[in-house]
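Only a single protein chain was left out; the remaining protein chains are all shown in position.
Moving on, here comes chain A:
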Amino acid sequence: MTTATVSAAGPLSVSQRLLLGALFLVLGAVFVAGTGFAGDYRAHNGAHDTRHSMGFPCH
């Protein structure tokens, strides 16, 4: 099996893999940007210690 080696994903076609991958990428980017990068002061102050501790650029 060369096309479906991703564990837990089971047998997926190339287009299914790419579509699912793109979906997860958007989801991941939104979560990481929301906690690490959002400019809104509520997001910044709520996640302040997380940002400093993970080395995200902070004020």
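One rule holds in what follows: contacts are C-beta pairs under 8 Å (C-beta built on N, C-alpha and C of every residue); 3 or more make two chains touch, one makes a residue touch a chain; residues count from 1.
Just so it is clear, contacts and distances are computed from a predicted model.
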Among "CbtA family protein", "Cu2+-exporting ATPase", "ABC transporter ATP-binding protein" or "Ger(X)C family spore germination protein", UniProt-listed name of the chain not shown: "CbtA family protein"
Residues in chain A touching the chain absent from view: 3, 5-10, 12, 16-18, 20-25, 27-37, 41-42, 44-59
